[in-house]
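Quick one: structure below, then a few questions.
The complex is shown incomplete by one protein chain, all other protein chains being positioned as in the whole.
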Amino acid sequence: MVENRPFLTFLTHLTLILGVLIVAFPVYVAFIASTRGEADFLSGVMPLMPGPHTLENYSIMLESGMTSYGAPPIAPMMFNSLVMALSIAIGKIAISILSAYAIVYFRFPFRMLAFWAIFVTLMLPVEVRIFPTFEVVANLGMLNSYAGLSIPLIASATATFLFRQFFLTVPDELVEAARVDGAGPLKFFRDILLPLSRTNIAALFVILFIYGWNQYLWPLLITTDTQYYTIVMGIKRMAVVADADPKWNLVMAAVILAALPPVLVILFMQRLFIKGLVETEK
Amino acid sequence: MATVDLKDVKKTYAGNVVAVKGVSIAVPDGQLCVLVGPSGCGKSTLLRMIAGLETITDGTVSIDGKVVNTIGPAERDIAMVFQNYALYPHMKVYDNMAYGLRNRGMGKDEIDKRVRETAKILELGALLERRPRELSGGQRQRVAMGRAIVRSPKVFLFDEPLSNLDAKLRGQMRVEIKNLQRTLGVTSVYVTHDQLEAMTLADVLVVMNGGLVEQVGNPLDIYEKPASTFVASFIGAPPMNLLPLTDSANGATLSDGTAVPQAPKGAAILGVRPEDADVAVGAAASAGGLSLPATVEGVEPVGAESFLYCAAGGQKIIVRVSGRSPANPGDTLKVVAKAEKLHWFDTAGKRV
Partner (left out) sequence: MQAKRTIFPNKFLPYLLLAPQLLITIVFFLWPAGQALWTSFLREDAFGFKSTFVWFENYIQLFEDPAYLNSVWITAVFALAVTLLSMSVSLLMAVSVNSLIRSGKAYTTLLVWPYAVAPAVAGILWWFMFNPSIGILPYMLAGFGINWNHRVDSTDALILVVLAAAWKQISYNFLFFLAGLQSIPHSLIEAAAIDGAGPFKRFRTIVFPLLSPTTFFLLVVNIVYAMFDTFAIIHATTEGGPSGSTTILVYKVYADGQLGLNLGSSAAQSVVLMAIVVVLTVIQFRWIERRVQY
């Protein structure tokens, strides 16, 4: 800053440390819970120091889960979440980059109409039109399938917008040079535009992976077969149980496992994540 | 080798915006044709129509005697150097140069041979493995040139290729482009808004204004005999002094009433280039020449020459003298010019 005030710097650090602690506290509590035995949750306040049951709790959850309460093991649920998150992220990027390319680099009748049709999807969160969409998916026979989990969520105006904004910043001369060099539209897309979009694609991928992994209502509605449960929705089923029979140690192990993959993605790809977040929203 | 022929070429954009109003130019084989004019005069549009990047509203563009109106840019056998170079940022210099050849299905060995030969000519050998962002402005310019040369096309098109360089580099590259074009003997069309660049490079100079050709010819011919006041003020720096004349009872006069008896019939504007004018104290005018009483208002010494800003005949006149200025601000003297150095234009601005 402009002037050097040790007390102010101290205050700043104090504020931040306090903030970081508040932000981290719920997860810390959950982690502690996942390391203790069942007996710790029967009465009184839960302890704040790690217990000795970590491995036991996590291996129970990963391998067998709380089957007696209708919740499958976590490992296959995490796999389903992974499939869903990857399909949504890859699918969204693929169809958005193609449609943005069409809108920016071609002139054709109904171009504006197509643009607006895509734009309105930005306006309608899944939650708002959940039942009619459910019906469509049911009629198409896509309940209890990976396709049903991912395809209805992959149309995205946001990603199309990001690519459109980016394409508009690519100098016109680059297309012209490519045309003079004998590249047609598909060649230009593959050889020039796609490599240039690499960072944008990666940034978008981080955001969309998290979006896909964290889906809740949609999988809850369209999966009745435990084989297709995703972990985020599965937790709800366990938590309901835990109210009656407090196996909080196991539920919290599941919570930690559900939160871990997307958190790791953010921590390891922080730069891309921030770029993706700030740019998709602008 | 090829000729480029434009016949009555027109370009109208959506919304009836006319960019080019009918232009005919013939560029002989191996010559460098420069299109020069202020921004918005249609010179870039014309170049892009030759390249095939813009559709042609009317008229024909022929390359090597063949009409190419409906042929795509890649099939016209042209190469283009862009103002911002338009290098593919994610490709190495080598791949930037090879890309067009690969798209034409040329064999690997032949591509390698051509790229290395071209790199040698342009002294790019050491840069082949670099990416554009690791190059200086001048180096990028060379790569852009290399990308055009490596294809050995029938025609080179240059779209203000030097305007992103600093003044010193621009001078160097100008000489280099001229030499390369001479050596390779490839017919070229070069667009610029810089009259100095136009004068020094052109075999055929085309001065454009408002979507029309004002004058075509050899650069020095155009300099010596500008066809219009527009050309007169665009070519040459500082621009030609243009003094309006009025018809009165005792012939043509300047705005302060000074008679100009030597004015030919129909002349409405008198033009004198600063370098053709001189200042003199008390001397008489040479036969038929100009001699105007004047007051010096300002002097700009730039070393090798000096510019005198004078008030004469009710107008401002710039006079260029070599070396130091013989006068100081406030001095009264005469602005003189030889008869053969006077230019006359009619009311429409056309040369008389």
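Order of writing sets the chain letters: A and B. Residues in each chain are counted from 1.
Here, a contact is a pair of C-beta atoms (placed from the backbone, for glycine too) under 8 Å apart; a residue touches a chain by one contact, two chains touch by 3 or more.
Only a predicted model underlies this, so the values are computations on that prediction, with no experimental measurement involved.
A.B. asks: Of A:G37, A:P125, A:G141 or A:P195, which sits in contact with the chain we cannot see?
C.D. replies: Within the whole complex, the residue contacting the unshown chain is A:P125.
A.B. asks: So one chain is hidden, and I want to know which residue out of A:M77, A:I192, A:M252 or A:L272 touches that hidden chain in the complete assembly.
C.D. replies: A:M252
A.B. asks: Among A:Y58, A:Y101 or A:Y228, which residue is in contact with the omitted chain in the full complex?
C.D. replies: In the full complex, the listed residue that touches the missing chain is A:Y101.
A.B. asks: Using the touch rule from the top, list residues of chain A that touch the missing partner.
C.D. replies: 1-3, 5, 8-9, 12-13, 15-16, 19-20, 23-27, 29-30, 33, 41-46, 48, 94-96, 98-99, 101-108, 111-112, 114-115, 117-118, 120-125, 127-133, 135-137, 140, 151-152, 154-155, 160, 167-168, 172, 175-176, 179, 184-186, 188, 210, 213-214, 216-217, 220, 232-233, 235-236, 239, 246, 248, 251-252, 255, 258-259, 262-263, 265-267, 270, 273-274, 277-278, 281-282
Operating definition for what follows: only the chains that are shown with their structure count from here on.
A.B. asks: Where on chain A is chain B touching in the complex?
C.D. replies: Answer in residue numbers: 171, 173-174, 176-183, 187, 191-192, 195-196, 198.
A.B. asks: For the complex, give me every residue of chain B touching chain A.
C.D. replies: 48, 51-53, 72-74, 78-80, 82-90, 99-100, 103-104, 147
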